[in-house]
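Missing here: one protein chain of the complex. Every other protein chain is in place.
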Amino acid sequence: MPDIDYSTYLRLHEVLGAQHPVSPLHGVEAHDEMLFIVTHQVYELWFKQIIYELDSVLEVLQRDSIDDNTGDMGIIVQRVNRMAAIWRLLGRQIDILETMSPLDFLEFRNFLMPASGFQSVQFKLIEAKAGLRVASRYGGEYYKHMGHGGVSETDHAHITAAETRPTIKTLLRAWLERMPYLMKKLWTSDLTPRRFLTAYRRAYLASLNNLEDRETRRDEFSRIFVRDGHGDFTPAAMRSALFIMLYRDYPVFQLPYQFLVALLEFDEQLSIWRYRHLMMLSRMIGLRVGTGGVNREGKNKDSYLEGALKSNRLFAELADLSTYLIERRMLPQIPVGVLRELGFAHS
Amino acid sequence: MPDIDYSTYLRLHEVLGAQHPVSPLHGVEAHDEMLFIVTHQVYELWFKQIIYELDSVLEVLQRDSIDDNTGDMGIIVQRVNRMAAIWRLLGRQIDILETMSPLDFLEFRNFLMPASGFQSVQFKLIEAKAGLRVASRYGGEYYKHMGHGGVSETDHAHITAAETRPTIKTLLRAWLERMPYLMKKLWTSDLTPRRFLTAYRRAYLASLNNLEDRETRRDEFSRIFVRDGHGDFTPAAMRSALFIMLYRDYPVFQLPYQFLVALLEFDEQLSIWRYRHLMMLSRMIGLRVGTGGVNREGKNKDSYLEGALKSNRLFAELADLSTYLIERRMLPQIPVGVLRELGFAHS
Amino acid sequence: MPDIDYSTYLRLHEVLGAQHPVSPLHGVEAHDEMLFIVTHQVYELWFKQIIYELDSVLEVLQRDSIDDNTGDMGIIVQRVNRMAAIWRLLGRQIDILETMSPLDFLEFRNFLMPASGFQSVQFKLIEAKAGLRVASRYGGEYYKHMGHGGVSETDHAHITAAETRPTIKTLLRAWLERMPYLMKKLWTSDLTPRRFLTAYRRAYLASLNNLEDRETRRDEFSRIFVRDGHGDFTPAAMRSALFIMLYRDYPVFQLPYQFLVALLEFDEQLSIWRYRHLMMLSRMIGLRVGTGGVNREGKNKDSYLEGALKSNRLFAELADLSTYLIERRMLPQIPVGVLRELGFAHS
Partner (left out) sequence: MPDIDYSTYLRLHEVLGAQHPVSPLHGVEAHDEMLFIVTHQVYELWFKQIIYELDSVLEVLQRDSIDDNTGDMGIIVQRVNRMAAIWRLLGRQIDILETMSPLDFLEFRNFLMPASGFQSVQFKLIEAKAGLRVASRYGGEYYKHMGHGGVSETDHAHITAAETRPTIKTLLRAWLERMPYLMKKLWTSDLTPRRFLTAYRRAYLASLNNLEDRETRRDEFSRIFVRDGHGDFTPAAMRSALFIMLYRDYPVFQLPYQFLVALLEFDEQLSIWRYRHLMMLSRMIGLRVGTGGVNREGKNKDSYLEGALKSNRLFAELADLSTYLIERRMLPQIPVGVLRELGFAHS
């Protein structure tokens, strides 16, 4: 193979040749349009990287079982953390765009209509692959409307297809459901998983402070962990997730715990980015109508971003688990056999 | 004066001797309570610094006039930017608290009841001194309730007193109102401030895109800049603020423009901190009731923090100005005499 | 127990009453002295937290053995990561101090002489407890000199005592040395640890590119992993650390690997803080003499901070391990018995 050089390897000719401001076509020299273009191209490069990592995590999660004795779970944790780190960086990137003043933006803003960040297919694919379901989204199907300023037909098909395939969330649920530690065979006839759960609920209700309504909490607990589940999760999935949270100190759960925390971090950093993006837009265009629609007061159909901020949490079910934790010292007994399964061979 | 040394100067004996976890009093060793205490003490130290800067800015703004030929305006800008930088740091400080897991927090959380961050008097003083009015607050008077987990009588009096004194916002309004550049005497009989405004409104309406309703915008414009003003600002204050935004390139407006931008930055960083604080709490305690009240779904009376995030913007009026900007090249003419006033002596 | 409230719990009376600028004593009103005091008090609060975490990690590491089947290793990783997060925040805190201009600092700088950050005992304790040995330090014993602007006799004794006790680094070395996976008894008579190392070295030398000198690398490898060790680490400790890096995907090594990475992160964030601190000082006082001594050009005895930046790395031995890694696919064979020890019971 011939010697490789930096600029050929990175295709700098293509990447650095792709900035084409439109303001000169309108006879206007809007200096900051370049910043606008570069910033959004950088966004899209990082989105590509996030999709690449999501796909690799999906691939591992899709296997029939994840062998704890390989590096699979470690790899998943590393990659979800990497995606969270990228979102964190994207949040800070908003500092750069804010060096452009509203008046500077106005110089070229109208030339871009009706294009808008709303049309970023990669962003929608990220949401879809992570597991945001249409039914949970703010505005329902609106986010892939194909009208003026909307997505193209091809993109619409592409996003819809991603929604039908397994997502991080559906695969996470399946993985939680098939987790063996709360299955009967590991427990004893005296100490069944069901009895454990009853004892746990009792300890939980005893831990409530007097501002909290015991009855409501009891019903909620039964609904979530026994009858109906929570959000997109079945009761079995919720029970396993709770079990991981409580026994994270045991070897077998250390990486699964880190996986759940990494997903929460991903979700939180994405939300912070959404919030900062919204703040920035409100400062930049005030109450003007963007194509995607932005409105600080959230009073009309246009306030898509604000609605999405509130509704489009990806793993709220996991965050809500904190509601049902109890102190380690109050944990009910579990069988020795189960404890042994949670540990290393060599002990 | 005797030689001074680092530790005496900084009163480290007092500062580093003020961490007293309560979990040992309950026979529990909750390692992370120390982190909880230190984090909140650091918050309060920075709050003290913010109040110190707010007071100094209030003092300058309270003078009958701010002499543009002194360093006064430069000092104000520097200090508001400093406060914004502190809020930015506080936002990042949440990363530290998030190294504590919900289960670690649970080890001592109940021992702290009913104490809560809701009782931080300094935080409420910051809001009051910056200019958040009771009427604009989420939950009205609730933020200084004196019941269980509320503020003390002394603190209540202290906060209420701060609310009756001039605030950054009221002094900003007064400063904008007395700004001379839109006063008749500098203009000519042909080119009056009123005619300028009419011409400006015409240019503004012409700049709207076809998703925006011209009639609504026209009424809104007249209401804000002529008849009623906007939020806490009179029409005269709104007009001056708009004028500064538009003519910020002229020497006289460079620091005033930076002042307005610094206030927006302060407001934005405080909002981001509120948002991150809310995220962190929701991850930490889920849907459990905090004394101040936190609820991810925002459906009951407890969701104080979430309501405050939405309502307690300090300078939304300034952010909204972006709605009414027009491109520099469309600006109507202004008299030579006014332009001269905006410049330096030496030209 | 009586109801607890926020301000009593946090001893705000003491913490917020400990700011006493000295400039008024000299008849000068130096506004920014408050920022200087608060910033340094916040530093010291975080230093206290770091020492608290270091002590807790030392306690765990000091046990005869760390049981992999408890949460001990998870706790260590969490706490070292927390300390790294604190250093990261302290690096960013420099943004705040930089809102003070050199001229503003000059208003009170001379009143503080000869006090200086050089006198922070907590900072020196952190270095000592982490494991920076006197012999490795820039300037040898200079960092605890007791002359003008130096540390007090009590502090000197305090720091010296910490240096004689076990440190993170000495305990890390001991933990690496007693790690069983490279001990003969787990291996076979055909496949001994020694043969593994020889095969590894061969693969390593084969991986060098043609800019690297094979002879030098071979000697270096033997010196570090067989004969002498590296820095403060014995050959046995270096071998175990290398083994962890290479087989981190196996369950038993996942947390140990995270531990090593967390230490590197701690070291790196502390270095970045040192660097930013040095930059800030050079901008603030130029080439003026500080008590601790700062000199951008590093040419005289005063350049303590610059020397420390270069020399006072804590875990350079671990960073240097990257030199000796080879690609996963080139790893020599290890016995099935060893592999089994690296895994979970349940497989």
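In this document, chain identifiers A, B and C correspond to the written order of the chains, with residue numbering beginning at 1 in each.
The rule we apply is simple: contacts are C-beta pairs under 8 Å (C-beta built on N, C-alpha and C of every residue); 3 or more make two chains touch, one makes a residue touch a chain.
This is a predicted model, so every value here is computed, not measured.
A.B. asks: Quick one: say which of C:3, C:55 or C:212 touches the chain that got left out.
C.D. replies: Residue touching the chain left out of view: C:212.
A.B. asks: For the chain left off this view, which of A:15, A:183 or A:206 is in contact with it?
C.D. replies: A:15
A.B. asks: I'm checking contacts with the chain that's been left out. Which of A:45, A:161, A:183 or A:336 qualifies?
C.D. replies: With A:45, A:161, A:183 or A:336 as choices, the missing chain is touched by A:45.
A.B. asks: Can you say which of C:4, C:279 or C:336 touches the chain missing from this structure?
C.D. replies: C:279
A.B. asks: Take the complete complex as the reference. Which residues in subunit A touch the chain that isn't displayed?
C.D. replies: Against the missing chain, subunit A presents residues 1, 3-7, 9-12, 14-20, 22, 25, 31, 34-35, 37-38, 40-42, 44-46, 48-49, 52, 56, 78, 81-82, 85-86, 88-89, 92-93, 95-96, 99, 101, 111-122, 152.
A.B. asks: On subunit C, what residues meet the omitted chain?
C.D. replies: 28, 101-103, 106-107, 110, 113, 207, 209, 211-212, 245-246, 248, 261, 264, 268, 271-272, 275-276, 279, 282-289, 291, 296, 298, 310, 316, 319-329
A.B. asks: If the missing chain were put back, which residues of subunit B would it touch?
C.D. replies: Within subunit B, the residues that touch the unshown chain are 67-71, 74-75, 248-252, 254-255, 340-341, 343-347.
We adopt the following convention: only the chains that are shown with their structure count from here on.
A.B. asks: Taking all residue numbers used at the subunit B/subunit C interface, answer same if over half belong to both copies and different if under half do.
C.D. replies: same
A.B. asks: Working from the CA atoms, figure out how many degrees subunit A turns to land on subunit C, in steps of 5.
C.D. replies: About 180 degrees, rounded to the nearest 5.
A.B. asks: Measuring centre to centre with CA averages, how many angstrom lie between subunit A and subunit C?
C.D. replies: Chain centres of subunit A and subunit C, defined by C-alpha means, are spaced 33 Å apart.
A.B. asks: Can you give the whole-Å distance between the Cα centres of subunit B and subunit C?
C.D. replies: The mean C-alpha positions of subunit B and subunit C differ by 38 Å.
A.B. asks: Give me the residue numbers in subunit B that touch at least two other chains, ranges are fine.
C.D. replies: Residue numbers touching two or more other chains: 101, 113.
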